[in-house]
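Accompanying notes for the structure given below.
Heads up, this is only part of the complex; the chains shown haven't been moved.
Letters A and B mark the chains in the order given here, with residues in each chain numbered from 1 onward.
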Amino acid sequence: MSARDTADEAGAQKLAQACADAMWREDRASQSLGMTIQRIGRGEAVLAMTVRQDMTNGHGICHGGFIFMLADSTFAFACNTYSQRAVAQQCAVTFIKPVRTGESLTAHAVERSRTGRNAIYDVTVRDGQNSVVAEFRGHSRTIAGDLLEPNSDSSS
Amino acid sequence: MSARDTADEAGAQKLAQACADAMWREDRASQSLGMTIQRIGRGEAVLAMTVRQDMTNGHGICHGGFIFMLADSTFAFACNTYSQRAVAQQCAVTFIKPVRTGESLTAHAVERSRTGRNAIYDVTVRDGQNSVVAEFRGHSRTIAGDLLEPNSDSSS
């Protein structure tokens, strides 16, 4: 890797981190669910969340919606690492294994495709034993506005 | 409609309501998000939820995960109206319109298909002006256990 590539990569990482910091300050939803950011990179994010008692559903297991929520937040952080605001258009989730209260979940989002304003991210959610509990695929689309300009328009 | 059909329908409605009551008692997730059940029928459910301040994301609008959550809970109530427990396998959501804090959302789930242990439900989420904000399609699969028997197994 050349010195220039290293510099570019460092810049991309710094930008991704600054975007995540800006997003996080506003993201009351992810904060209120007790999520934490584990890692941010260009087009990539890792978030964690512990399943609380108030996240259980009518079958006594973690409501799938909270597993989706963790995956969706991780997707949002991953697709917003280029400064230009991006929002979710369409998301699909497959639930693979039931999750119990107290479980520590980790979601890892990676970029699969990015063309023009559209991008696809794959998110894998694992439990504390590293078993996959859900697979998620999200489609994002950029909107007007820049995350790093405080007065930018945030409407889609 | 014959007297028998009317009786069958009344029985199906009563069963659906009893299932929803049993589900609701355990469903701390839907309760904690302030959801309310508006209507239950055989293979059908309507739930409402008001978007709270702590449901906003990094763009200052309602986190898509909470819209998904409302749709997913509505789907869960609709597919659990036959007494046999059913869980979500795969769900997809399309976000159509951003949603602001304070908005009153209503989700309506209808059964599209039911064959053997598998079923498909379509859920439309609307805001207070009756505009569609999201379209959701959920795939459910029945598991062992009966909602109306207190000691039934709830693992999938």
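Going forward, a contact is a pair of C-beta atoms (placed from the backbone, for glycine too) under 8 Å apart; a residue touches a chain by one contact, two chains touch by 3 or more.
Everything numeric here is computed off the predicted structure, so don't read it as measured data.
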Where 2 copies are displayed, count of copies in the complete assembly: 4
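The working rule: only the chains that are shown with their structure count from here on.
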For chain A paired with chain B, centre-to-centre distance based on mean C-alpha positions, whole Å: 25
Chain A partner contacts - residues on chain B that touch it in the complex: 22-32, 53-61, 63-66, 68-69, 72-73, 76-77, 80, 85, 87-95, 98, 147, 154-156
